[in-house]
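Below you will find the structure I want to go over with you.
The complex is shown incomplete by one protein chain, all other protein chains being positioned as in the whole.
Coming up: chain A.
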Amino acid sequence: MIPSAFDYAAPATVAEALSVLADAGDDVKLLAGGQSLIPVMKLRLADPAMVVDLGRIGELSGVRDDGDALLIGAMTTHHQVATDPLVAAHLPLLAKAAATVADPQVRHRGTFGGALVHADPAGDLPAAVLAADATFILAGPGGERRVEAADFFQGYFTTAVAEGEILTHIRVPKYTGWGAHYEKFTRVAQQWSIVAVAAMVRVEDGTIAEARIGLTNMGSTPLRAAAVEQALAGTPLTREAIAAASAHAAEGTDPASDLNGDASYRRHLAEVLTRRAVIAAAGL
């Protein structure tokens, strides 16, 4: 498990990193927590000529209050997201999703930004971020640009991040007071999601006023369960109503078949897990 030889740079600022990227040509990879990139390099499925380590750029790490949203640095680790008090108060869904990633070792090294740019369909953060309608802030040679979550995830392991760009922050609107739950289905504890459901609900007077549902691993990108969201809006807070709405969970999905289950099993799981996620989020 030895990667091919590569050059290495560890810039201290985003500006410096951008100029290293600009000079390095197209055979370059950014290194965040390395939990996805390094294994791929060791297997020689990737052999970049240069690796630019973002680990020394302090401005990319941490969670800040930004008025009606939280600004999360791309290099904030899963562990930080899972335990941050601001996240717990305003975006418990993110904390819960981050806490399900892999194992403590991976959570202490893997980063929020790295997981989002890596965009593994089975990754746990993309669906949560999509459900929250986050905004991605990218720094590039031409300055900063912002991409909405709905446009960020473009396909299997593919995002809107262009060559020469760095994801610096993710701006996630606050959902203070919403109930949230991340329902992850795996065979062993440290596994990637077979299917998972990210749910946030705002309950008012015994009715579900609003719901936001994201699906993990039900297609090549994270998906919104729009039909479920619509069906839930305004329904009474009962198990029956939630079950009826959750029956729409697989609509518009296109899950893969693999060793953990075929597409029809995943569609079925999406319905069951959506029901469970919403019930848990609503505190029923």
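Criterion: a residue touches a chain if its C-beta (ideal position, glycine included) is under 8 Å from a C-beta of that chain, and two chains touch if they have at least 3 such contacts; residues count from 1.
Assume contacts and distances are computed from a predicted model.
Asker: Could you check which of "Nickel import system ATP-binding protein NikD", "Branched-chain amino acid ABC transporter permease", "Quinol oxidase subunit 4" or "Carbon-monoxide dehydrogenase large subunit" matches the UniProt name for the chain that's left out?
Answerer: Cross-referencing UniProt, the chain left out corresponds to "Carbon-monoxide dehydrogenase large subunit".
Asker: Tell me which residue among A:D7, A:D65 or A:D262 touches the hidden chain in the full complex.
Answerer: A:D262
Asker: Pick from A:A22, A:L43 or A:L284: which residue touches the chain that isn't shown?
Answerer: The missing chain is touched by A:L43.
Asker: Give me the chain A residues in contact with the hidden chain, please.
Answerer: Touching the missing chain: residues 1-2, 4-5, 43-44, 185, 187-192, 194, 259-262, 265, 268-269, 272-273.
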